[in-house]
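Supplied in structure tokens, the structure appears directly below.
A single protein chain has been removed from this complex, and every other one stays in its place.
Presenting chain A:
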Amino acid sequence: MARNKEKLVLLLDVGPSMHSVLPEVEKVCSMLVEKKLIFRKNDEVGVVVFGTEETNNDLTKEVGGYDHIVVLEDIKVVDGDLIDTLQKLPRGTVDGDFLDAIVVGMDMLIKKYKDIHKGKKRLCLITNAVHPIKDSLEGTKEDQVETIAAQMTAQGMKMESVVVRGRLSQDANKRIMDENDRLLSIFSKQTLTRTVYVDSPTSLLGALKTRRITPVTVFRGDLELSPDMKIKVWVYKRTQEEKFPTLKKYSEKAPQTNKFATHQVKVDYEYKTVDGASKVVPPEQRIKGYRYGPQVVPISAAEWDAVKFKPEKGVKLLGFTDASNIMRHYYMKDVYLFIAEPGNTRAILSVSAIARAMKEMNKVAILRCVWRQGQQNVVLGVLTPNISQNDKLPDSFYFNVLPFIEDVREYQFPSFNSFPVSWQPNEQQQKAADELVQMLNLAPSGKEEALLPDYTPNPVLERFYRHLELKSKQPDAAVPPLDGTLKRITEPDPELFFENKSVIDALRKHFELKENPKLKKSARRLLREKPSGSNDEDGDADVSDAQAVNSIEKALVVKIEKIGDLTPVQDFEVILSRRDSPEWVGKAIKEMRDKILGLLSDSHEGDNHLIAVECIAALRKGCILEQVSPSPSLCFCATVSAFATAKWPVIAFS
């Protein structure tokens, strides 16, 4: 780990024009240090702020100048105090000079590490770069920047600049901004500097990588175009999901006084026989069984080895095909990046030539990949060109995994054109939808794209780390709600929706939605329950509703064993649905029959007849449901009909 120790100096602009975004700067910087505390405890960080009233740095003491720059924290191994410092950055009073700040930061790194740790030293600048830097005494500003950039490269330093612009710096001077952008671009060209422009607090949170993961290759070897045409490539992951951290289990068993208690929990698995004895079976006596329908087929490791698919390691081209043959939604997994072997000019040129030709011809390549020797599966995927926009970076390919035939379910869906006219949008409706799709634009030209995945942080992780920091100070702190900046990710931007109010109102006016009146309430509840695993998403109201229903049902099940006079139909259904003994069905039907006959014979001028009809309907339904042989019901029907024709001839049987 030590060799990867990063040495970082944060250069933060705290001048007056930055005040509005400083809360986000504080959050993103403390998050950066917090993650280092968890994942990279040995990294070292220093903090410099510029645009302050005061001045406090080595250079000003040694050579003078470098005003309004304060070294808040010298470079040191990360600790909790650093977070406390970053959480309350001072609010400056003067417009800062970012170039001076860069020099101060470089000076700190040089003094501390001399010229060792090449490539591990980093500067991170967050500014809006809307104020002019001081003129230099000798030469132009450009000359000055180039000298500094050359020094930076010589020292093996990298820089990351996050420039906050757009909505966040509206009334800045265009000429000065352009000059500053030009100066910053010199850094990008001449040094390993990543410059990112952001125009919303949300993308500020995402623009700075708060956790650095050292990339590892998935594969190094030949990309075989044919048996005798090969290109040396390295394959990396381009995306990989950053999961919610796996938290360890905590045991509270150890006495509080025990200072050395680890509070760890060991998870133990025992394989036991299912018979009464529950004997533990030792590992060597266990064998894996594979399901084939309800049966389980035992296959020992040796047998398994014999049938196991053992492909050779290698990445082979199957062929090229039109890009339109591969639908975007076939992409199955996270994405890989294929680069030519570093330093191998011929490989870099071949990748570049093929990538550019593919781009021109609108083609993609289909590959068959086995990344490692001994890997048991083959990956089929599509290679797409990635033409580099940066002169320093070579051309490369993206690789996406495609499905095999077993992975595709060929469901059929009706064509929209086949729907009745009432379901089709009319001309006005289509126009309203067109307007919405055009106007609710997240990527307007000339502006930064909103919610760009590359700069959009995971709100759940943000929340977790913030809560972790909070809880370390107040153990009983409640989970903080999502703040406004993170809500821009989960909810529509009120500003954008307000700007397009007329378009949205038009859409509302043209389309009418209503609850389906045909759907019975009970059915609706049923429908909501159907999708598996959706319960967790239902609102609280639904849950309590369902619980209420359940408890009522339970109560009924417990009590009712006879069909009463008040609610004979319901009683009948409850008894019928009892499953604790097979007798209930017969009993329910018999009781219901008696009840109906009773109702009919006791009726006075047909006053019970309506109830009796309901009972008969329920009885019929019950018999169908239980598939009880219809014959007893049939002769019963005859009895009832006799009654009915005698007393109330309106009832007819179907």
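Note that a residue touches a chain if its C-beta (ideal position, glycine included) is under 8 Å from a C-beta of that chain, and two chains touch if they have at least 3 such contacts; residues count from 1.
We adopt the following convention: contacts and distances are computed from a predicted model.
From the set "Eukaryotic translation initiation factor 3 subunit K", "UDP-arabinopyranose mutase", "Pyruvate dehydrogenase E1 component subunit alpha" or "KU70 isoform 2", the protein name that UniProt assigns to the chain left out of the figure is "KU70 isoform 2".
Note on the undisplayed chain: of the listed residues A:19, A:134, A:248 or A:313, the one touching it is A:248.
Within the complete assembly, A:475 is the residue of A:227, A:276, A:374 or A:475 that touches the hidden chain. Shown as candidates are A:42, A:93, A:173 or A:321; the residue that touches the absent chain is A:321.
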